[in-house]
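A single protein chain has been omitted from the complex, and every remaining protein chain is retained in its original position.
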Amino acid sequence: MPNSVYKKIELVGCSPTSLSEAISNAIAAAAEDHGNLGWFEVKEIRGNIQNGKVSQYQVSLKVGCKV
Amino acid sequence: MPNSVYKKIELVGCSPTSLSEAISNAIAAAAEDHGNLGWFEVKEIRGNIQNGKVSQYQVSLKVGCKV
Amino acid sequence: MPNSVYKKIELVGCSPTSLSEAISNAIAAAAEDHGNLGWFEVKEIRGNIQNGKVSQYQVSLKVGCKV
Amino acid sequence: MPNSVYKKIELVGCSPTSLSEAISNAIAAAAEDHGNLGWFEVKEIRGNIQNGKVSQYQVSLKVGCKV
Amino acid sequence: MPNSVYKKIELVGCSPTSLSEAISNAIAAAAEDHGNLGWFEVKEIRGNIQNGKVSQYQVSLKVGCKV
Amino acid sequence: MPNSVYKKIELVGCSPTSLSEAISNAIAAAAEDHGNLGWFEVKEIRGNIQNGKVSQYQVSLKVGCKV
Amino acid sequence: MPNSVYKKIELVGCSPTSLSEAISNAIAAAAEDHGNLGWFEVKEIRGNIQNGKVSQYQVSLKVGCKV
Amino acid sequence: MPNSVYKKIELVGCSPTSLSEAISNAIAAAAEDHGNLGWFEVKEIRGNIQNGKVSQYQVSLKVGCKV
Amino acid sequence: MPNSVYKKIELVGCSPTSLSEAISNAIAAAAEDHGNLGWFEVKEIRGNIQNGKVSQYQVSLKVGCKV
Amino acid sequence: MPNSVYKKIELVGCSPTSLSEAISNAIAAAAEDHGNLGWFEVKEIRGNIQNGKVSQYQVSLKVGCKV
Amino acid sequence: MPNSVYKKIELVGCSPTSLSEAISNAIAAAAEDHGNLGWFEVKEIRGNIQNGKVSQYQVSLKVGCKV
Partner (left out) sequence: MPNSVYKKIELVGCSPTSLSEAISNAIAAAAEDHGNLGWFEVKEIRGNIQNGKVSQYQVSLKVGCKV
C-alpha cells in the first residue's frame, strides 16, 4: 500500500498502576473510535503525586491509524 | 478517575486585539464541539503585520478533553 | 477574518515515487473530509527501504483547516 | 561583577486573570525567599478550562538570582 | 506571488508595561528599516526583575519581510 | 486556588529493578523535604550496564510542589 | 582561511512547483545582495493549499555567506 | 581513566511484553559485538498495535561503550 | 519478529541534482555494508552554493538495519 | 548505591577570562552549599560584549548532587 | 532604556586555535559593522579535521546589538 495515508491522533492515557497500563488505556479508547490503529509514539510521561507516592501515571502518545 | 483517557486537539486562535483573546477564541470554538475541555498548552505565538503594526495575533494551542 | 479559528490535523502521506507525491496524497485525503484546508507544515520525513532502494517515502505533516 | 554566579529556580505562577499576573505571582513568591532576583525566562504557557473558558493561566518560568 | 522570497529578521523588543507592547516596539523598529513586513513569530519571552517585580518584558521575535 | 505558585525541583531517581521504582525513589526523597508534592514530569531515561545487562535505571524528573 | 567569519541570513523561498525551486528562488534572491554565498541549511518546510492541492511550497533556510 | 574515549551506538530494541524487555534485548544484542558497554540513554519509545492492543514495544536507545 | 533488534546508522548523502538522489546515494552506500536495511529517517537538509546556485544537496539520515 | 537519588541544580557561572573558568566558578559556588557534587551538564553558553570584545563568558549548567 | 529594541545577527566565527578565538573573531567582525554590540549566544560548535586533528573550530553565535 505504497500510497497509503495515515492520521495521527494525540491521546493521554492514565493509570494508577503502571506506564504500560496508561499506554494500553489510551490505545483501547482509540480503538473504540478507529478501526485501523497501526502504531503509537510516546511523547510525554507525567503523573500525579499523593502522600509522597505516584497516584497516577499519565502518558501522552500519538496513535497512527489508516485513513 | 485514575484510568481516564484524554484527547489533545490542536487549534490556532486568532484575534486582532490580544494574545489572551486569541486563546479564548480557540477554546470557545473547541467548546462547541467537545463537552469536556480540561486544559490547554500554548505551542506557538505568531501574528500578522500591516502598516508596521500587529494586525492579528495567532496562538497555536493544544486543548485536552476527556474521551 | 481576524477572529478566525483553525484546527491542525496531523497526517502521514506515503508515496513510492517522491516526497512531493507523499505530501499531495496526504492533502488529498484531508480534503475529502474537510472543506477549508489552508496550509501545511512538514514535521518529519521518513521512508522504507527494500533491496537497497527507497520503496516508500513517508511525510508527516500538519494541515491547517478553518473551523 | 565578572565572576558572579547565579542560580536558576523554576516556578509555575498561576492567575485566573492574565498571563502577566501569572508571571508576577511567581516572581513575588520567589522574592519572599531570595533577595537578589535578576531576570526571568518563560518556559511554558498552559492553563485550565472550565465551562468553555480559561479559568486559570499557568506560566512556567525560570528566575535567576545572585548567589 | 507564488515565487516570492521573504527575509526573516530577529529582534528583541522591550517594554516596562506588557508583552504586547514589547512585540509592538520591535515591529515598529523593524518597520522603519523595511517596507514590507508580513508576519512575526515569537521565539522567546524573558524579562528583568527589580525589587521583586517585573521591570522589563523582553520578547525575541522573527519578523518576515518581502525581499 | 487560582493564584497559587508552584516550584519545580529536578531529581534523578535510580533503581536496579525498574523504571517505576526509579521514579518512586526520587519522589520519596523529595517528599522528605517538601510537604506538598503535586505532580512529576519525566525528562530523561538513562541507565548503567554491567556484564551486558541493565544494572541501574536512572530517571530524571521534575517534581512540582506548592510554595 | 582558518580565521574566516561567515554571516547566516534566514530566508523563505516560495514556489508553486517544487521544494527545490523554492530553495533555488531563495538562494537566487540572496545572491543579488551578497557576493559570497557558501552553504544553506533547511530549517522548515511549509506550504499553502488551494482546492485540496498544494498551491505553494515555502522553504525556510539559512544561507551562510562570507563576511 | 580521565582521557577515555567512548563510542555511542544507536539501537532499537523490541519486545511484545514490556518496555524494560525491549531495552534489555537491545543491550544484549550490543553486548555480543562490544565488550565494554557502560551506559544507555533512551531516545524514543514507540510501538505497534494489533487488534486494539500493543503488539510490540520499540525503544530507541544509545549505548555507550569504551573504545 | 517481536524481539528483533535494529541498529541505526547515520549517513550524509550528497547529490548535485536533487534531494531524492542524495537520499538514494546514502542508502545505496549503506546497502553495500549491511544486508537488512529497513527504513530511513531524514534528520537534516543542507547544501552547498556556487555562483548563486545550489551545487550540492546534502541530506543527513539515519538508516535502520536488522542486527 | 543502586537506589540513590540525586538533585539537579541550575547555575550560571561567569568569568571575564574563559569558558572553563565560568564553569569552575559555578561549581565552586555550588560546592559551598552542597557536599556531594557529582557531575555537571552545560546547557547554554552566552556572554557580554564591550568595545567589540568579550567582556564576560556566561555558562548555564546543571549540577548533580547526591541527596 | 525600558523600550529598547535589539537586533540579533547570526555569525560563524572560525579559528585554527581555540573556541574562544573563534568567538572573538566573529564578534570583532560584527563590531566593524555595528556600533552597539551587547551580548552573544553560542548556538552551535563544529569544526574541521585534517590528518586526525582539529584544523579549525567553527562557532555559530547570535550577537545582539541595539537598534
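By letter and in written order, the chains are A, B, C, D, E, F, G, H, I, J and K; residue numbering begins at 1 in each of them.
Note that in this section a residue touches a chain if its C-beta (ideal position, glycine included) is under 8 Å from a C-beta of that chain, and two chains touch if they have at least 3 such contacts.
Here the structure is a predicted model, which means the values were calculated and not measured.
Visitor: Which residues does chain K use to touch the chain missing from this display?
Guide: 18-19, 44-49, 51-54
Visitor: On chain H, where is the contact patch with the chain that was removed from view?
Guide: Its contact residues with the unshown chain are 1-8, 10, 62, 64, 67.
Visitor: With the missing chain put back, which residues of chain J would touch it? List them for me.
Guide: Given the touch definition above, chain J has residues 19-20, 23-24, 27-28, 30-31, 37-42, 63 touching the missing chain.
Assume only the chains that are shown with their structure count from here on.
Visitor: Distance-wise, how many Å sit between the C-alpha centres of chain A and chain K, to the nearest whole number?
Guide: 43
Visitor: Residues of chain H touching 2+ other chains?
Guide: Counting only residues that touch two or more other chains, chain H contributes 19, 28.
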